[in-house]
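Once you've had a glance at the structure underneath, I'll fire off some questions.
Omission of a single protein chain aside, the complex is shown with its protein chains in their original locations.
Per-chain residue numbering starts at 1, and chain names A, B, C, D, E, F and G are given in the order in which the chains are listed.
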Amino acid sequence: MTHQHDHDRLARIGMPEAVLCGTKSVDQVVAIVGELARSTSDPRLFTRITDDQLDALPAALLDRLAVDPLSRTAMLNGRLPTRPGRVTVVAAGTSDASVAAEAVRTLEFSGVACEMIVDVGVAGLWRLEARLDDIRAADVVIAVAGMDAALVSVLGGLVASPLVAVPTSVGYGVATGGTTALHSSLASCAQGVTVVNIDNGFGAACAVVRMLSLLGGPRS
Amino acid sequence: MTHQHDHDRLARIGMPEAVLCGTKSVDQVVAIVGELARSTSDPRLFTRITDDQLDALPAALLDRLAVDPLSRTAMLNGRLPTRPGRVTVVAAGTSDASVAAEAVRTLEFSGVACEMIVDVGVAGLWRLEARLDDIRAADVVIAVAGMDAALVSVLGGLVASPLVAVPTSVGYGVATGGTTALHSSLASCAQGVTVVNIDNGFGAACAVVRMLSLLGGPRS
Amino acid sequence: MTHQHDHDRLARIGMPEAVLCGTKSVDQVVAIVGELARSTSDPRLFTRITDDQLDALPAALLDRLAVDPLSRTAMLNGRLPTRPGRVTVVAAGTSDASVAAEAVRTLEFSGVACEMIVDVGVAGLWRLEARLDDIRAADVVIAVAGMDAALVSVLGGLVASPLVAVPTSVGYGVATGGTTALHSSLASCAQGVTVVNIDNGFGAACAVVRMLSLLGGPRS
Amino acid sequence: MTHQHDHDRLARIGMPEAVLCGTKSVDQVVAIVGELARSTSDPRLFTRITDDQLDALPAALLDRLAVDPLSRTAMLNGRLPTRPGRVTVVAAGTSDASVAAEAVRTLEFSGVACEMIVDVGVAGLWRLEARLDDIRAADVVIAVAGMDAALVSVLGGLVASPLVAVPTSVGYGVATGGTTALHSSLASCAQGVTVVNIDNGFGAACAVVRMLSLLGGPRS
Amino acid sequence: MTHQHDHDRLARIGMPEAVLCGTKSVDQVVAIVGELARSTSDPRLFTRITDDQLDALPAALLDRLAVDPLSRTAMLNGRLPTRPGRVTVVAAGTSDASVAAEAVRTLEFSGVACEMIVDVGVAGLWRLEARLDDIRAADVVIAVAGMDAALVSVLGGLVASPLVAVPTSVGYGVATGGTTALHSSLASCAQGVTVVNIDNGFGAACAVVRMLSLLGGPRS
Amino acid sequence: MTHQHDHDRLARIGMPEAVLCGTKSVDQVVAIVGELARSTSDPRLFTRITDDQLDALPAALLDRLAVDPLSRTAMLNGRLPTRPGRVTVVAAGTSDASVAAEAVRTLEFSGVACEMIVDVGVAGLWRLEARLDDIRAADVVIAVAGMDAALVSVLGGLVASPLVAVPTSVGYGVATGGTTALHSSLASCAQGVTVVNIDNGFGAACAVVRMLSLLGGPRS
Amino acid sequence: MTHQHDHDRLARIGMPEAVLCGTKSVDQVVAIVGELARSTSDPRLFTRITDDQLDALPAALLDRLAVDPLSRTAMLNGRLPTRPGRVTVVAAGTSDASVAAEAVRTLEFSGVACEMIVDVGVAGLWRLEARLDDIRAADVVIAVAGMDAALVSVLGGLVASPLVAVPTSVGYGVATGGTTALHSSLASCAQGVTVVNIDNGFGAACAVVRMLSLLGGPRS
Partner (left out) sequence: MTHQHDHDRLARIGMPEAVLCGTKSVDQVVAIVGELARSTSDPRLFTRITDDQLDALPAALLDRLAVDPLSRTAMLNGRLPTRPGRVTVVAAGTSDASVAAEAVRTLEFSGVACEMIVDVGVAGLWRLEARLDDIRAADVVIAVAGMDAALVSVLGGLVASPLVAVPTSVGYGVATGGTTALHSSLASCAQGVTVVNIDNGFGAACAVVRMLSLLGGPRS
């Protein structure tokens, strides 16, 4: 059983295939890292990599990876070339920081400049208002929030730029697993917010990369 | 089969038994209204009364009821004596007005002064901020909201008074039936918000009546 | 009870407040249309308007509305000025056409040029491939699909532009209500797809309007 | 990434921001405790603190915390000033004691006198009836119950004071995670009961603090 | 397509096959009633028969049925012979009366003496306590309740006889469809309560018939 | 905080209060066992006791308990007096044996004679048919099954005695947690089956004890 | 908007595209029937066609359709050529007959011989056993069942041929909508049963057509 990488993806959709390590076994991740390290010099991103997987990598392979503990990401062969545009990733609370960091790291991997603002939950609305000018200056905004995700609706009513919501699995009781944050984001009373899967900081960043391609002007 | 009314309830918990008509057949409601009209001169409240039920009531009975179409409530034998305290019922949108009106009417039936503010959803935050002083002046606030119910968290972070959230079944897709608004309210990032069942404007008002009894000072 | 419109929204987020009629009573919609017809000459959009609501409108009001039966939308005072960019709305099947039309009409209202392609479900993949060049030429793509929404993943792997998925409530059994299409879109194996609420063609179009603002180049 | 505390919250809503440790990493909690210990002499509450987090705290920091193992809470810089009012926290069974203790500790932190009564489940109704006079003497009652949460409805029909229900995640089978207790509390046949999220003893206590502010008489 | 009746069932399990009309078309019910009227002189029970189905029956067939509107049941060829034992069916509220009546009618059809007590919800506990001696005198008790079904747990802690709970679909919000009442009954803190499907008054009565067979003493 | 035992329960409902250890902490269980060992000489049952809890008990206390590993039960002070009647506990597969054993041990504790039959799942129907005469000879039958719980319906159509279904959490995919077995049992096409909570072997046995009280003949 | 039919499907997968009318508007179905009637002489199948849709068809179009009321199907241009193989469709009860008939009609349309057996639910197991030889003689068996779908597991343990389960939405309470039947079929203790969507008699028949292609022997 050999792995069949989608080597064509960068040309086709503007982003290379990333390796989601969290759903793979230790053996599978070690094998894939090894294969890619041997076969390509292009930048590649690994997400949700676990301590067990990192511990199992031979030192020579580990040395080639740039690992970030908070976001659980690793980069092989550096980053993609710089792209135009500036993104702000806003996280409601400290508990959401890991997911927000996955978005930030994916953007950095993709060559996009970005800033991360944490602890602006709407329970203390003044904190968000204090940062609003910064947020409005971004080309695209990513909002990362768990629990009731009220941040998404409030932001959606205040900024005109594209806004991608990332519901997180942070929470307990009815918020366990992130379904409340997801549904709240989808049912946002602010019009024109789009949403990605729970905890999918990577996916939000990829969506933003698609959007930033518009900065070059109309396609036709 | 005769009905066994809980005639003791006003003395026991401060509110008489109300009749929830929406889950009863036309025949059952006609019978209960008739029984109560004959047997008591105390004020009684009917909620979620339907057009079919109203149409089936003999004119003599209907004349004794004070019916309010928006809230689907009816009062028999007037209202309870006036109680101290002032309540504000805040509704996110026009679609929530019917549930908000059920809360208002139940408060009025209970002898409580109240005001209703509609169309202050957080997608246009300035509308809420414009009314904030009024809302802060109330002894208790009821927040009525469907969809993502973000209004609940924003209000909860801005007012110090007791805040009762009434999620409504207004919405579509993931918000159908009100579960998203309910969960969002329960998982509110604002601390100390309490919640009642979906569309339960009546129950929120009853909870407020319990709370207003505290205005007389400590029990012991 | 007077309605408090968010008259500031166009300036703030690039789109005026729309009126979602489907969750309002006939009386409420008649009142709101009347108020807006009297008070503004700006273009306004009404969505999910029902036959009962249309039938209840006075002829003078109805004459001022441009009603589209398939999408259940109506426009008052024409459309917004033309914006740059070109959008393709792709619908998996005929059953999804009504939701797709809501997206198209909202884009047209917003001054955006768009094309609608129907019946390109992946069960007959050649139909999608036959239209792929057209779809790739759009600045942004909206994919509308019910049932398993497999169209979303296939498209997401083939186009580089921003892709907004609108799951529809079309389906039966496990697909009833659109949850399967929603979850399938959120869990898409194609990276960078964003999603809106079930049947929310309006919201997808609003998201696209946000994105098209990027065509003017970086904000800072 | 620095933390942005809502230092204004006590003045705004009558309670300071608490730190929910259960959803944060060990590193994040250690950092926040350190920051607060350095930056403020005001009382602060930590909830759902884990053994791992406590073990990771430097001794000098740990010494400054008053830790309670049953409720998993810790206080920094003592408690808030005493407030008027008396609260009874009623727990259906021993298994609910941890959540009940979180409510008790939050009340104590807030300067509120309270009593805790355990093992009064309705399967042995005489136990509740034996304590009824005590419970009725409280200004506000918190009912903590898992499984079917029948205690909530029985209490709600017997006391006139405000009653806040805290469903717990205690249970198995259909009661796993606390959804049955939550839904049962929300659908209580006793009118005027309000509910907080599953296991949210902290939130119930905060709601009570809001209510006790009414003891001073009407606001206007 | 001819129907294949389980003519052997009375001998095998003590109850004949009943016809659940609610899930069948008008044509199917008319055909089955006709077939049974022609082919058997044994007593047969029809449940959840609709007005449309009754209206479609030829007068000659309708004359042979004993129809009860409240319970939506009909009997053909009278009842089964009398059996020993006495059953009490307890319903929490008027809204549950229809389901309770289905249980009562099924017991009467089966030759079992029974009594029905309505409006003893635990929100007014004294009503239940006033009837407790009557209820304790029954050989088996059926408890019918919607919403939170707290009646089930309270009764289960007070009587020693077998107790069968019938959750009803009466309710709104989280109680819609009866799932809350079902889960609450299954998670009852009173030990030894058994439960049947939502609204299944018929099934509860059949279970009781099985139990009453024990009145004759041990089988071996 | 002292525990308030329902010492009256045996007299009231025919079974003493049991201690469900699985939802309690190690400290709580050790305290309760100690209290009961000191305060009563009546038989008491402990269910779902864990290895951690057993390990934490002082040897002197442990010696007084009769522990059964398969069912995770322990008895203090022996068993209740023998009662008339004979019960058969039927388990679909080996994986269900632990739950079935909980029912068996609870019956033995209650003084009831019982037999356990395992591995009679309907995928090999002849196995059930081979034991049918034995099963039919019991006064009451308990059916324990996970996955699709088809055993419940098949048995329900073959035996006339009371049949109590215990759905188990054995299964994977859609059967995870036992909901499929529960719903399948509740929706059984065999009439007169009653159901207890998932994995609740104890509750099924308690229900049977209630039923066996009928063996003495009608109550009045 | 013109419809884009997958005219190539018969050649590609052995079955032509069918038109699912139930999710389409009356206007859409009338348009599609008209288009197909004009454009093709190949046999085409319409499923879940409603009375409203049939009533709206011009007489000339209606005359060209062979409509079957029980299964809600219609055929245009006759049937496909006869294929080898014999199928038995087994339905648990009369209420399942409509779904079973959809499978039968789809098979007939596809040129496959089939037989339908109704009323063989496992509550009266002898009925199934009486027909077992007939069922075993079929090349493929389709089992149609609602409620607990126990028929699926029993059949699966008794026949060696391919067995396709069609759960139906017949049922109430926990069985409402067919989820219980679906999950029960998927979790069947009988190995090698496959399942289609709830009420999808059409899909089951299509699956059988795929399987019958094997009767010609190995492909390579």
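Just so we're on the same page, a residue touches a chain if its C-beta (ideal position, glycine included) is under 8 Å from a C-beta of that chain, and two chains touch if they have at least 3 such contacts.
No experiment lies behind these values; they were computed from the predicted model shown.
The chain not shown here is in contact, across the full complex, with A, C, F, G. Taking the complete complex into account, C:S188 is the one of C:T47, C:S169 or C:S188 that touches the chain left out. Checked against the hidden chain, the listed residues F:A103, F:V120 or F:A181 yield one contact partner: F:V120. Although one chain is not shown, part of chain G still touches it, namely residues 9, 12-15, 18, 84-86, 137-140, 156-164, 182, 186-187, 190-198, 202-204, 206-215, 217-220.
Chain F meets the missing chain through residues 94-95, 97-98, 116, 118-120, 123-124, 126-127, 146, 170-176.
The omitted chain makes contact with chain A at the following residues, 1-6, 8-9, 17, 20, 22-25, 28, 32, 169, 177-179, 182, 197-200.
The rule we apply is simple: only the chains that are shown with their structure count from here on.
Computed centre separation for the pair chain D/chain F is 35 angstrom, with centres defined by C-alpha atoms. Chain B and chain D have centres, each the mean of its CA atoms, that are 26 Å apart.
In chain F, the residues that touch at least two other chains are 9, 12, 156-158, 179, 182, 186-187, 190-191, 197-198.
Counting only pairs that meet the touch rule, the chains in contact are A-B, A-C, A-D, B-C, B-D, B-E, C-G, D-E, D-F, E-F, E-G, F-G.
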